[in-house]
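Here is the structure we will look at.
A single protein chain has been omitted from the complex, and every remaining protein chain is retained in its original position.
On to chain A.
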Amino acid sequence: MAASTNSLISMQSRSGMAASRICSLKPVSLSNQGRSFLSFGFRSMPARSLRVSCAAKPETVEKVCEIVKKQLALAEGTPVNGESKFSALGADSLDTVEIVMGLEEAFGISVEEESAQSIATVQDAADLIEKLVEKKD
């Protein structure tokens, strides 16, 4: 959560927007070097929920873990969480692509080839999913 606060601050200085503007009802989409991980579709946003939208919800992370466990046929009790790296779990490139396809199906999204290749951890996948789901809505 501290990290997301930092990125919010840097975003402000980059765009030169005053804090009050960010809390306004205008939809704002800010790119950070092409990585638009802070894409806000505001309706009514109390300040504290700004932090929530910077990292994926636990339910999303959980669902990704389930799909990963299934694809990699992991042994019962293998710990999988947000920080788990796909490569450390034994996923090769084919597994990663299959996992991405499974995620597309489960969340009703479409992931670009390049984005798929940049996913290294479960958290990366969950964050990307939420970004794409948000774009959809």
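Here, a contact is a pair of C-beta atoms (placed from the backbone, for glycine too) under 8 Å apart; a residue touches a chain by one contact, two chains touch by 3 or more; residues count from 1.
Methods note: contacts and distances are computed from a predicted model.
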| item | value |
| --- | --- |
| Name under which UniProt lists the unshown chain, selected from "Aspartate aminotransferase", "Large ribosomal subunit protein uL13m", "holo-[acyl-carrier-protein] synthase" or "Dolichol-phosphate mannosyltransferase subunit 1" | "holo-[acyl-carrier-protein] synthase" |
| Touching residues on chain A - with respect to the absent chain | 71, 75, 78-79, 84-85, 88-90, 92-94, 97-98, 101-102, 113-114, 117 |
